[in-house]
Each structure stands twice: as C-alpha cells, then as structure tokens.
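Taking it in order: structure first as structure tokens, then the write-up.
Omission of a single protein chain aside, the complex is shown with its protein chains in their original locations.
Each chain carries a letter (A and B) given by its place in the written order, and its residues are counted from 1.
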Amino acid sequence: MSNTQQMVKELVDKHGNDRTNLMAILQGVIDRERSLNDEAITEIAREMDLSAAQVYGTASFYTFLDTQPRGEYVIRVCRTITCDMKGKREILHMLENLLKVNVGETTPDKKFTLLETNCLGWCHKGPAMLINDKAYTELTVEKVKDIITEIKHNS
Amino acid sequence: MAEKKQLKRVDIIFTEECNFKQVLSEALQRSDDEIIQSLLDSGLRGRGGAGFPTGMKWKFTAQEEADERFIICNADEGEPGTFKDREILFKVPYKVFGGMAVGAKVIGAKEGYIYLRGEYKFLLDDLQKQLDDFHKLLDELGLDFRIHIVTGAGAYICGEESALFESMEGKRGEPRNKPPYPTINGYKGKPTVINNVETLVYALTICRLGAERFKSLGTNDSRGSKVFSISGDTPIPGIYELELGMTLENFVEEFGDGDTKSVQVGGAAGFCVPRKDFKDTIIGFEGVPTGGSMMLFNSSRSMYNVIHNYLEFFEEESCGQCTPCRVGCQQLLLGVEAVKRGDKPISYLDELLKLTETMKLTAKCGLGQSVANSFASIVDNFKEEMIY
Partner (left out) sequence: MINLNIDGIDVSVEEGKTVLDAAKKINVKIPTLCFHEDLCIAGNCRVCVVEQEGAKGLIASCAMPAHEGMKINTNTLKVRRSRKHIIELLLSEHNADCTKCYKNGSCELQELANEYRTGNQVFLDLVQEKNYTIDQSSPSIMKDDSKCIRCQRCVRTCEQLQAVSALAVANKGGEMKISSFFDKPLHEVVCTNCGQCINRCPTGALIEVNNIEDVWDAIYDENKHVVIQTAPAVRIGLGEELGFNPGARVTGKMVAALKRLGFNSVLDTQFTADLTIMEEGTELLTRLKKALVDGDKSVHLPMTTSCSPGWVKFIEHTFPEFLDNVSTCKSPQQMFGALAKTYYAQKRNLDPKDIVSVSVMPCTAKKFEADRPEMTDSGYKDVDYAITTRELAIMIKQAGLDFMELEDNEFDSLMGDSTGAATIFGATGGVMEAALRTAYELVTGREVPFENLNIQPVRGFAGVREASIKIEDPVDDWKFLDGVELRCAVAHGLRNAKELMTSVKNGKSNYHFIEIMACPGGCLGGGGQPIPTNQEIRDKRAAAIYEEDMSLPIRKSHENPEIIHIYNDFLGEPLGHKSHELLHTKYVKRERY
C-alpha cells in the first residue's frame, strides 16, 4: 500500500465512506499534502464508490481544494475590493520579490505557493492573507518580510 | 414618508451572558408554539441578507412530516465587506449554539451543523472546544441534540442555502431549483432550517428578552438591530451593532472620512449608493437591505476599479451552471474592459445594463440575480468613470 493509499484509507475510516463525508476527506488530504493529485483522487473515488471524474469535478469546484501541485506553505493574498484599496498590490509585489515567483507559481524548493484569493473576511484589517489556515492582517511590506523570514527560519 | 431612525449603537449580540445555562434552560422550557410566536411577533428577519422571517422558517419546518429534520447555521460568510459572523463565532459562539439548540427543539432536529467557511478554519479548534462544553450543558439540560462543524473550502456560492446543502452532501456547491424550499427539502432532502449566525443569536435573545424588547428597535419593516461590518474609506473600520432604519446620510456622518462619494450597501451583491442619494436612503428592508456589509468609497477611488473588482469576483465565484450567470458575468467583465479600452462604444454599456436585467430575471439563484444590483447602480451613477 502506498503512502497515499494509506492516508486515504485512514481518512475514509475516520469520516466514513458516505458521500456526505467527501469534503472532509478531500480537506484531510489537503491538510497533509496541500493538493490533490491523481493518485489521491482515484483512491478516494475507489473507497467511496464514486468515479474519479466526479471526485475531481467536486474538488475542482472549491478554491482551497487544489488539484495543482502546491508548496508546503500556500499563501493566498486577498484581492477583493477593500484589500485592493488598502494596498494589496504592494504586498503581492513584495511576496513575488521575496519568493522569486509570480502569482500562481510555486518556488522550486516546493516550499511556497503564491496565490490570490477572494474575500477573506478581514476587510476592516486589509490587506490580508492566509498562509495555509492562518490569517495575517493589516499587512505592510515590512510585516510581510518578517513573516516570510520567520517561516523560512523555522523550517 | 418612510419611518426613519437616528443612528444608534446597540449592544445585544456581543453581551456576555453571565448565566448562560439558565438562559438556555428557560428558553428550552418554553413551548414550541410560544417560541415561534415570539419570533413572529418580534419581526426578526434573516440577517444573512435575504431577510426571510425567521419565525416562519421555523414554523414551516416544524410542520413538515419527516423522520428527520436538521438545523444548520450558515457561517459561510463570503460577501465582500462582511466579517461580522467571524467576530460573533469568535466572541460568543455559545450564543450561536444556544440559538441552534432552541431551533432544534422547536423543529424537532436531533442533528445540527455549522457550515464554517474555509477561510475561517483557524476558528475551528477553539469552536470545537466550546462546542464540547456546550454539549455537556445540553446533556445536563436533557436535550437530545448534537452540533457538528463542517468546513467549506473556498466557494462564495456555498453561502446560498441550497448550494450549501449540496456542498455538505459532498457535491459541487451548485444551487438547486426552487421550489422545493429548504423547509421541505433541505439537507439530505429533509426539512431543514438554515439560519445565519447572527440570526441565531437574535433568536436566542428574543427568547430571553421577549419580542417586545427587540421590536422596540428599528422600523416597521426592519425590526431590531443588526451587526454591521464597516470597511473601506473610514477612519473607524470594524464591527458595530446598530439599530436598523437609519439613513445613509446619518451613517456616513458617523463613519465617513468627510469625503465619502458612495457607499456599497450589502456587499458586491448589494447596491452602490451615490452621495446624492444618502439622504433618502434608509438602511433596512424598506430601503437598501444589507447582510451587514458597508463599504465606503471616497472621491479618490475609481468606481471603474470597484465594479471591475466585483465582476472579477463574480466571474470566478459563479457556480457556472446557469447560462445568465456563467456567461453573463464573463460578458460584463470583458464588456466594461472593452468600453474602457475604447474597443466598444459607450452605448455598449446600455447593452450590458439590459443584460443585467436579464440576469436578474432569469438566473437560477441569488448570485446571478444580484450582479445587476451593483452593476446598474455603479454604471448608472458613475458612467463617466467607466469611460475615462
């Protein structure tokens, strides 16, 4: 049994193989792997008696259920109106410079993926971003530098 | 002349309940009819934006013949400019649970769910802990009811109730045809009450304070108070609970930066009110309704950028199933760009306005229907900014 098979099996055992548990299982894979690959989706399909296309179709509906390879830290910068007004662009540029990737890309060491996302619900404290599940608000260029430095340092 | 209220800060939602157990116990001891009646009397309407009377929702669901019923807390707060539910869940989650428990008792639900948007996953651990405590409390009070927290994964449309059920069922969050409505055919096809986070807290509060106290606030059509999420060009962004029925002029005096040119009421799906209309615009169901989102724009902002940003949002967040919304949003986005570039004449904006009319009439759900709101209100009022 491959690691992916093992992981999917554990998740299905934990949540159950009824379709109502599909979101939790897909999220479980994301929590561990940051994205859903071919093997993970086929395994989920097998365990839940769905077709692989159905699982893929469902996953691809949700922004956070990435079906493209992602880095260990997925950065999602809010691009919705108030964050945009409060300087999202500078934040994004700083991140692009720091990580040496464009939006949508993953660093070659597979550490970071830089993405934009829709309203994070921190409009009064924009600009905001998520790194994996954690929210960072009232961002400044300086603050972003510190955050990235700290992550790099800690890992 | 519609009834107007002065802006008044209120403190109901976030007030800590010192003796929550007693509050809940008393609420649960009231009869189902009594609770429904006081909700109806209070005039409480859903706080997510659509404003359906909460008492009716509970009543209809309770009336349905079914072996199983559910109560769901809609915490998929995704409307741009809205962030109040996050704060409620962060500060007073037990009140949300309490509202659900009362609702569950009234409709006869054994299971309840909180659908928490994926963007708020960081709340999960703490919520779960508090929920465990709450379940102990329920056991003490002898109510056979359990709440489960499920999380979304980044899809605005899942805030639409039937899309939310689909998502909970492990499917794409595509809105269903209505009728049938959730009170008959909700989660897993069972009668379901689905309420916004804030609504549930008010429902509990009404059980505690009585309908009269709630009703004494607000206007005829918009009873009570509401939690507002205020952002944009304001010196004091944040979360405020205000009495319903104030004018936008009144609101801008309090929250504006002295140079407010327009206010987006109700998020990207709501209306953009220009300065000239502040005086006559009442915030409430009789005027411009809002799920809480209030975004202020001052004269330094390009309204083209604003609508462009909304359209990018809708183009991505449409579920994509129905033609008017899927294709309409793409056409609007590319259309305003084409006009801005000069590739299409100014008159093309009129074609696009007609298109939004069709979207409003024919889209399958509220998302597609409401794109017209912000589009028409911005394009009509700020036409010159669309071009130059």
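Operating definition for what follows: a residue touches a chain if its C-beta (ideal position, glycine included) is under 8 Å from a C-beta of that chain, and two chains touch if they have at least 3 such contacts.
Note that the structure is a prediction, hence the values are computed from the model and not measured.
Here one chain is not drawn; of B:209, B:338 or B:387, the residue touching it is B:338.
Residue A:52 is the one among A:24, A:52, A:103 or A:131 that touches the chain missing from this view.
Residue B:358 is the one among B:25, B:130 or B:358 that touches the chain missing from this view.
Where chain A meets the missing chain, the touching residues are 38, 41-42, 45-46, 50-54, 56-58, 60-61, 67. Against the chain not displayed here, chain B makes contact via residues 155, 157, 172, 174, 177, 179, 314-324, 326-331, 334-335, 338, 351, 354-355, 358, 360-364, 369.
The rule is simple: only the chains that are shown with their structure count from here on.
Chain B has its Cα centroid 26 Å from the Cα centroid of chain A.
Considering their complex, residues 18-24, 26-27, 30, 57-58, 61-65, 79-82, 84-85, 117-126, 130, 133-135 of chain A touch chain B.
Chain B meets chain A in the complex at residues 77-83, 86, 117-122, 150-156, 167-173, 188, 229-233, 237-239, 264, 268, 293, 295, 297, 301, 305-306, 309-310, 312-313, 316-317, 319.
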